[in-house]
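So, chain A:
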Amino acid sequence: MAQPATPTSTAATTPVVQMRGITIEFPGVRALDGVDLRLFPGEVHALMGENGAGKSTLIKALTGVYSIDAGQVLLDGEQVHLKDPGAAQAAGISTVYQEVNLCANLSVAENVMLGHEVRRGPFVDWRATRRAAREQLARLSLDVDPRSLLESHTIAVQQLVAIARAMVADAKVLILDEPTSSLDRAEVDELFRVVRQLRDSGVAVLFVSHFMDQVYAISDRMTVLRNGKLVEERLTRDLPRRDLISLMIGRSGDELAGVEETAKAAISLHEPGAQPLVSSSAVGRAGSVQPFDLDLYPGEIVGFAGLLGSGRTEAARLLCGADRPDTGRLEVDGAPARLATPLAALQRGLAYSTEDRKKEGIVGDLTVRENIALALQARRGAWRPIPAKELDDIVARYMTALNINPKNPNALIKNLSGGNQQKVLLARWLATDPRLLILDEPTRGIDVGAKAEIQKLVVELAQQGMSVVFISSELEEVLRLSQRVVVMRDRVKVAEVVNGDDVTTETVLATIAAEPTDGPAAPHTPSPRTSKEGAA
Partner candidate 1 sequence: MKLRRLDARYLPVAGTLVTLVVLLVVGQARYSTPRQDFISMKLVSNLLIDNSFLLVLAVGMTFVILAGGIDLSVGAVVALVGLTVAQLFIAGWPAPVVVVAGVLVGTACGTIIGVLVQYFDVQPFIASLAVLFLARGAATVLGTRSLPIDDPTFSALASWSIRFGEGRTSWRITASILIALAVLAIAYLVLHHTRFGRTVYGLGAADRGNAVNLMGLRADRTRVWVYVISGTCAGVAGILFALYTKSGYNLTGVGMELDAIAAVVIGGTLLTGGYGYVLGTGAGVLVYGLIQVLNSREGLESWWTRVAIGAVLLAFVVLQRVIAVRRRPAARAVDAKAPPAPVPAA
Partner candidate 2 sequence: GGSSTGDEGAQAGSGGDGAITVGYSQLGAESGWRTANTESVKQNLTADKGFKLTFVDAQQKQENQIKALRDFVAQDVDVIAFSPVVETGWDDVLQEIKDAGIPVVLVDRTVDTKVSDPFVTHIGSDFKAEGTKAGDWVKQNAPDAKIFELQGTLGSGAQVDREEGFDAVVGSQVIGKASGNFTRAEGRTATEAALQAYPDMTMIFTHNDDMGLGAVEAIEAAGKKPGTDIQIVSVDAVRDGLQALVDKKFNYVVECNPAFGDQLAELIKKVHAGEDVPKETVVEETTFDQTITQAQVDARPY
């Protein structure tokens, strides 16, 4: 039964889902243009494409979130009209959408089970429902109290809950739109284990991710989209990485490779005795981060490494006025600074790009142009509007530099694809010409091309003298870019290492895993290994 899809086997069976000539148009954008998609039972099918290629839109077209302008959807060979997500679910299609779309104000159990809850008469049998929820969560090795409110959990847990929800129904088709963007390795492994199980039992899985490793690890077949059009459908094993990338971006993928090697070498460590731009001594905040020391120098990239929830975000927020520290001393340019608000930080040239772009980043109902201008304008104050001409230039410059799509500065940012939203946020901060740029998960949900572009940009900025803090859950990325790496565990800064050839993912993970503190705080670490070198 556990056979990967082969051309012969799939030709024999009919696809569970067949989408033909799907076209969807939004005001000013044709998001999908005659796209075909086939999903066969018992395969994991990866949907690939750059940011804004139309992956999420295709998924939403299938599940009835958007109605289709042209084209057909066939389930088991029969044409169907799925008018809303409920209908799709009823037809056996379970979906995890890109942004976590659950009700934060309901309990975990409710989020997992609602729609499939155990009932006694007209009433929900909560006890049984909670038990069922716990079982579902256990399949993903997630042990949280089903009664607790969803919002009390981290994004990662919420994402796992969303996945658990999708797996409650005995679905024929499971759709996962970037399910792993907030997960760490161990969690991804858990997820893949379950996905393989499902596949082997005949479920068709549609998987979207920008992580190439994951895609190659899990998928049997791929469909590649570019600019809303179908490029190709191929078996994964017949499509080498490099070819896939060229299919996605429409040009040769070689140019992307360059960054990876050059990045680390391009920048040197700060001179000993140099004046730090920002210096924190014992800055901390009760209940969020233990006091930590850190110096940030111009022209240097500092990476933050740690597991999810290790306190990287919270530490960064203390450095830029987003949260107020309650202990310690912060110095900017050697002088004590009280950063009461983000504005105070911004005025000193410290910028922070948040990890939660939907809640704390984008201003959805405003245009791309206004979103780019926001921080710059805020710094100038309400009374000194940026002259239209100047703003046009800035907007045009960054939209080109970051390749923001669609190329319409007057599009509402909420209508952009996730990756493009991220780029707009980056543009917002770059427009303020900061001296320190803290990037919290800037590459989350960003396609390979854009990721490389952003990394390249970060290196360039540092070369021009900007101080950069780079926080990412992708350890490789952190190590590739940064000159120094701050390692965090359980809201404590446990180490600070100078990056070099001896520093690898393994050594950093070892540092994280070293001498776990007592109690349940021992984080689940991937393949625990003995630490070769202790925390520095």
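If you want to know what made the cut, all candidates are chains of the complex that A comes from, given by their letters.
One rule holds in what follows: a contact is a pair of C-beta atoms (placed from the backbone, for glycine too) under 8 Å apart; a residue touches a chain by one contact, two chains touch by 3 or more; residues count from 1.
No experiment lies behind these values; they were computed from the predicted model shown.
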- Scan 1 or 2 and return whichever one touches chain A in the complex. 1
- Touching residues (chain side chain A, partner candidate 1) in the complex: 65, 84-86, 88-90, 95, 97, 101-106, 110-111, 114-115, 117, 119, 122-124, 126, 137-138, 140-145, 147-149, 152-154, 156-157, 160, 165, 184, 186-187, 190, 286-288, 307-310, 491, 519-524
